[in-house]
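Dumping the structure here so I can ask a few things about it.
Here the complex is missing one protein chain, while the rest keep their positions.
Chain IDs A, B and C follow the sequence of writing; residue 1 opens each chain.
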Amino acid sequence: MAHDAHAHADGDHGHHIIPMPVLLKTFGGLIFLTILTVLTATQLDLGAFNVPLALAIACGKATLVIMFFMGLKYDNRVNTLTLVLGILFVLIFISFTLFDTAFRGDIGNVDTIPQEDRTRMEETLQQRDPGRAGLATSPADSLALEQNPLEETPAPAEEPAPETTEPEAAH
Amino acid sequence: MATVMHTDAPAEAAAHHHPEHHHPEHHYLNHEKTIWSWLSTVDHKRIGIMYAISVAIFFLIAGVLALLVRMELLGPGETIMGPDAYNQVFTLHAVMMVFLFIIPAVPGFLGNFALPIQIGAKDVAFPRLNLASWYIFMAGAALAVIAIGVGQVDTGWTFYTPYSSDGSNSVFFVTLAVFVAGFASIFTGINFIVTIHKMRAPGMTWNRLPLFVWALYATSIVQVLATPVIGITMVLLFLEKFLGIGIFDPALGGDPILFQHFFWFYSHPAVYIMILPAFGIISELVTVFSRQNIQGYTFIALSSVAIAFLGFLVWGHHMFVSGQSAVSSIIFSLITYLIGIPTGIKVLNWVSTMYKGSVWLQTPMLYALSFLFLFTIGGLTGVMVGVLAVDVHLHDTYFIVAHFHYVMMGGTVIALLGGFHYWWPKITGKMYNETLGKIAAILIFIGFNITFFTQFVLGSRGMPRRYYDYLPEFTALHQISTVGSWILALGLFMVLFYMIHSMFRGKKAPANPWGAATLEWTHCTSPPDPHNFHHTPIVTHGPYDYHALEHLYEGDGVGDGATVEAAPGQKH
Amino acid sequence: MASTTTTAAPAVEHGHGDGHAHHPRFQHHFVSMEQQFDSAKLGMWLFLITEILLFSGMFVAYTVYRVWHPEVFEVASEALNPFLGGLNTVVLLASSLTVALSIHFVQKDQIQKMNWMLLLTVLCAAIFMVVKYFEYTAKFEHGLYAGEAFHPHAGYEQFNIPYARQFFSIYFVMTGIHGVHVLIGMGMFTWLYTRGLRGHFSSEWYTPVELSGLYWHIVDLIWIFLFPLMYLI
Partner (left out) sequence: MGDKGTFWLPEGASTLAGEVDALFYFVYWISVVIFVAVIAAMVYFMIRYRRRTPHDRPPVVHESKVLEVTWIVVPTILVLIVFTWGFKVFLKLGVAPPDAYEIQVVGQKWSWQFNYPNGVRSSELHVPVDRPVRLQMSSVDVLHSFYIPAFRVKQDVLPNRYTSIWFEATRADTFQVYCTEYCGTQHSGMLTKVIAHEQSAFETWLQESGIPDDASPAQRGALLYTQLGCQACHSLDGTRLTGPSFQGLYGSTHGLADGSSVEVDDNYLRESILEPSAKIVEGYANVMPASYGGLTEDELTALIAFIEEQQP
């Protein structure tokens, strides 16, 4: 706990007036980042890095809003602490839930994929190569099949899987 | 612990000023008398009493429902109601106990009443918001009552999908009630945090905060951080039910286990919303009635905050057999043990506070001691069910039912009763009947153990929970448990009756009957002035500096009133 | 932390008697106007984190389903119009600027300018909602609903894949709840505008403007994350 005997960051009333140029520059920065994120997302294909890049830009924008529009840079430290705490618990919520959902069935007592998907996967496999049913083990296999319907790939044996499994690997 | 400044002369002078000399009969209860003055009050003390009355009513209703549950289980097969009725009764018992009684009880009642006075403030930071939270809480309660009227809510308080999203539509009212009552909880939490940060009297440093305030601070943090998640969970459940959004419903490709994550992300921390304030009460009681400085002030204070934090990281221990990943189970199990450590610290510190003290076995202390007994059982069995392999056997059996009743009832309710007796003279200005108080405390202790200890045995022998019917081999234990519930109820009704009697016929209470050293006792009349203090107190001592009590309080620092009759006073 | 309490004048008689000017908005359980303002602001920040945690539930749902079905989410997000989303981002950022400016002006006692800024904020919020309306109706026309009603019409069969429903459900629920917040904000700023016209605010006391501003920035923040997650990636 911080000690209470610390004075305000800035003098009387603690009402810091954020200068107009700072506000306008912040707005400019936000617009720039918005254009940047649209451009990088639509024009560039960074594969696995698309998501982190977009999120990083969003975090940058969020920081600008928080620091200058919301004035947290000039504000009481306890407000910053509050916000940090809030964000920390959102991250805990997401990551601890992912400990389950991203590792579901890790010791084999729970199926990794829902029955519906399994049925779908087996049907697809059965259709394209009756001998291979039961060989597919991961959801990626069935999704790979779904995205390359039978009609489009006349020779199932040389089905090119890599490009469809790539996004899967990203996570 | 705060450094004591014995020789702070001006402060002493200010403190010695005895408030009662001003207006002997003018206090917060009688300065305005109309019903409207109560319904529109922004006085934290009055709002505390309004909470007290409402939660007492819900406790009574939910308690009667519990008796009905126990009654039905008196024998196998149908005893007094059919399975559907039984399922609705236990659901309502749980929903009301959790959301309408135990979560708001201590913060809403004792917290509202004592917290501002304990830190030397005139009121909470946002008095109108405080009143609004009571109204919101009552609106939530009204919705819950509508759900009872509409009927057929039989999901259990956990609302697991897909049972809840496929079932009767009146689940909607209960989820809405939970959503609305959640806002009351959030607003109380915000109010307390701001009050503790911004409204402390001069000299009330963080290490001079009474431990009850620390506990409420930790509770409020949990309330603010966790409650919104139950809000969105209930919204999503509602949308699942009426739009079929497919997030939780397996029939639409959703994942029912995900719902359990959402639910427990709130509901596990909610367990700490329930128990942390009780820790605070026990810290007060143990030290006051041992007249001994609390052992390990910093450790108790910080362990509350540690528990609040760790409480968010263990929700998955409710889901060891749910089908979640083993990685998840292992991480959650490990952190679950870690939370046992700060809890253990508290218990051991409370016990050692009595060392070389002067232990005064008044009713509040009896409750504190029975808390130590019951909560230790509750806590240790909590560690047992946190053991992965053992939990597989014990999960969803009566062992769990017994465990959480030992923590929630043996912990929170017993502490609440202790705090209720402790602050009663301050709240009403009347003393209660000490003999009846002791008898009731002992009855409650005995009845509680008979009711719930048997359930540990039932559970570990394989009796599943939420069962309307059971196999004949469990009959004897169930019957003992049901008889215990009657003793427990007898004790609780005794409290109700002698407290009502005390309200009208009780002896007038002095300002500091227990010889306590916190501000509500040393600087306030009983009952307090509408503005709490006539002068804002300047705090120069820690909350448990009994050796300095004569500097804080008129007389020789032994308290007044009840002590006089205890023994023919011979000084030292 | 809490410097105001400990530095406050000691021995305050009932409510009044401290050295501060008695602003009509001063509530007497506080020691000073600064304490009152600081308390309100901390209270608002605490409320804002409850808002963040409220949205966190939906972010968790999004993350879980995205990790499970990344390809589906990429395909489904193509149904959304990044131009309209981008437009709304700019509109919302502009409204954040006007809110920040309204606080800037009231701190300088330029009340007329503050009023203009508040009005502009309401206007931006309204534009946002209108764009949102067109986006929603465009989805509904093609059967892209949330939940069980999700049945893509002819020409949109590429979205008729397993788990696309989850994407659209999350999209509608998140943007819907966000939209509700925007509507609440519109109401708040309209109310502030009328109060501003009646001269209720000054550099001495403008707590409602400050707090509503914080609220509005959080609404903006949520959108800053929603936009790339839903429309772009």
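Of note:
Methods note: a residue touches a chain if its C-beta (ideal position, glycine included) is under 8 Å from a C-beta of that chain, and two chains touch if they have at least 3 such contacts.
Everything quoted here is computed from the prediction, not taken from an experiment.
Taking the full assembly into account, the omitted chain touches A, B. Touching the missing chain, out of B:388, B:439, B:483 or B:503, is residue B:388. Within the complete assembly, B:329 is the residue of B:112, B:130, B:329 or B:512 that touches the hidden chain. Check B:63, B:228 or B:256 against the missing chain and you find that the one touching it is B:256.
Against the chain not shown here, chain B presents residues 1, 83-84, 87, 154-156, 158, 160, 162-163, 166-167, 250-251, 253, 256-257, 290-293, 295-297, 299, 320-323, 326, 329-330, 333-334, 337-338, 340-341, 344-345, 347-349, 351-352, 354-361, 369, 372-373, 376-377, 380-381, 383-384, 387-393, 395-397, 457, 460-462, 464-471, 473, 515, 546-547, 556, 558-559, 563-564, 566-567, 569-572.
Panel shows chain A; residues 107-111, 113-116, 118 of it touch the chain omitted from the view.
Assume only the chains that are shown with their structure count from here on.
Contact tally for B-C versus A-B: the pair with more C-beta pairs in contact is B-C. The geometric centre of chain A is 21 Å away from that of chain C, both derived from CA atoms.
Once the centre of each chain is set as its mean CA position, chain B and chain C turn out to be 34 Å apart. Centroid to centroid, with C-alpha atoms defining each point, chain A and chain B lie 39 Å apart.
Contact of a single residue of chain B with at least two other chains is seen at positions 197, 200, 205, 225, 229, 253, 255, 258, 261.
Annotation for chain A: residues 1, 3-4, 78, 85-86, 89, 93, 97, 101-102, 116 touch two or more other chains.
Residues of chain A touching chain C in their complex: 1-8, 13-15, 17-18, 20, 23-24, 26-27, 30-31, 34, 37-38, 41-42, 50-51, 54-55, 57-58, 61-62, 65-66, 68-70, 75-79, 82-83, 85-87, 89-90, 93-94, 97-98, 101-102, 116-117, 120, 139, 143, 146-147, 164, 167-168, 170-171.
Residues 14, 121-123, 125-127, 129, 186, 189-191, 193-194, 197-205, 224-229, 231-233, 235-236, 239, 243-247, 252-255, 258, 261-262, 531, 534-536, 538 of chain B are the ones that touch chain C when the two sit in their complex. Within the complex formed with chain A, the chain B residues making contact are 197, 200, 205-206, 221, 225, 229, 250, 253, 255, 257-258, 261, 265, 312-313, 315-316, 319, 323-328, 331-332.
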